[in-house]
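Apart from one protein chain that is not included, each protein chain of the complex appears where it belongs.
Chain nomenclature is as follows: A and B, assigned in order of appearance, with residue numbering initiated at 1 for each chain independently.
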């Protein structure tokens, strides 16, 4: 917990995460502008609002956004003598990796909450939709946040390995591209084990787009949770193992 | 601007993988265009075959370019931040503004080459795999030149951003936002597309789905020319401002 708090102190002075936080907002707004321009109302209310905001967001901006946040979380460590200070400190490898991945996951979860809030705000203010988004979306938002964990751990690991900020983000971009291919090909197995495809698939839950059936079954939820948990653990162990074996 | 300074700038480009990234741009655009055309039913009907390819490439450029251009510009500029290069250049008679102009001169041709290569590869694919007869040469050349201009404008913008804001992640974040603008601008009214440079990716597009119909149109040449002129003026003004700013 202490290590996590230290992470947020390091991030506090750096305002660049605001750029990433703009992503969900822009997604929702552009979805709304599209709908307005077509002279339509979201025919299916909150469902349409969500679908137009979340699906494209999950295909590529989300992965790249996590990639940028990961580079940001690791940036300060790659500068000056900070790396040596971190490695020679009393913090264990496990805790370094966990604190970075943890703070990154919290930022990522923040992005999802912002997405849902933007959908609610735009739905109410622009389209005057009745009531509030159904509570289902709160559940889906939580699921997306969980599905982001493997990507967060993976991107955090890449940003740890590479001093360059460009390489991890290029990987995220390529990963998201491959994910789109997998999702288009509707290969159910691979989609669940490829982290970038997992977030794409999760943002599609209940939308009926791509391979989604349009309604969420318990199996879907359990698959997302199981796959995320498993991938997160594997990737965490991988990152720790790399850092343990690396010479500086 | 002296040739020697340009040669020095080219020497710095070593190991930055600029070539690899421009190649990635060409490959990504070509791949995405062919993939989208191959999955579109329009491609197999003779009268729409070329239109399908033009629609595909019109989407592939805004999807692939903004982020890659941001990375390209940022890497070329960040080396100066990392190495006290601005001051060294100044004491070697190259002002900060001139350095930015040199960076546009060294990265620009690569981006131009990638843009034209992607266009030619898609054209070749259309000739080999499609059965739409003769390609619409005028539209093809017009689109390629216009999208080339937009790419160069976005590249120039990112060079200035990277030079001004030391934290390169800001530029990359803006690149991602730019991708969104680029992709969504086609669904927005033209007036909104005119506001940001990324919106122009939709203004240059020559084939668009209007509902289920594929419609061909001429690229918004006047808008692009205005953008290019404004960008050239802006780039010159900002780099001149850099020259007069104190170290």
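By our rule, contacts are C-beta pairs under 8 Å (C-beta built on N, C-alpha and C of every residue); 3 or more make two chains touch, one makes a residue touch a chain.
Everything below uses one rule, namely that contacts and distances are computed from a predicted model.
S.K.: What name does the UniProt record list for the absent chain among "Energy-coupling factor transport system substrate-specific component", "Rod shape-determining protein MreD", "ABC transporter ATP-binding protein" or "Ferritin-like domain-containing protein"?
M.R.: In UniProt, the chain that is not shown appears as "ABC transporter ATP-binding protein".
S.K.: Using the whole complex, pick out the displayed chains that touch the missing one.
M.R.: Looking at the entire complex, the absent chain's contacts are B.
S.K.: Determine which one of B:20, B:87, B:141 or B:230 touches the chain that has been left out.
M.R.: B:87
S.K.: Given the full complex, what residues of chain B touch the hidden partner chain?
M.R.: Within chain B, the residues that touch the unshown chain are 4-5, 7-8, 11-12, 14-16, 79, 82-85, 87-94, 246-247.
FYI, only the chains that are shown with their structure count from here on.
S.K.: Per the centroid of Cα atoms for each chain, what is the distance between chain A and chain B, given in Å?
M.R.: It comes to 27 Å between the two C-alpha centres.
S.K.: Show me the residue ranges of chain A that touch chain B in the complex, using the header's touch definition.
M.R.: 14, 16, 19-20, 22-23, 26-27, 30, 33-34, 37-38, 56, 60-61, 64-65, 68, 71-72, 75, 164-166, 169-170, 173, 177, 181, 184
S.K.: If you look only at chain B, which of its residues touch chain A in the complex?
M.R.: It is residues 24, 28, 35, 39, 63, 67, 71, 74-75, 167-170, 172-174, 176-177, 179-181, 183-184, 187-189, 192 of chain B that touch chain A.
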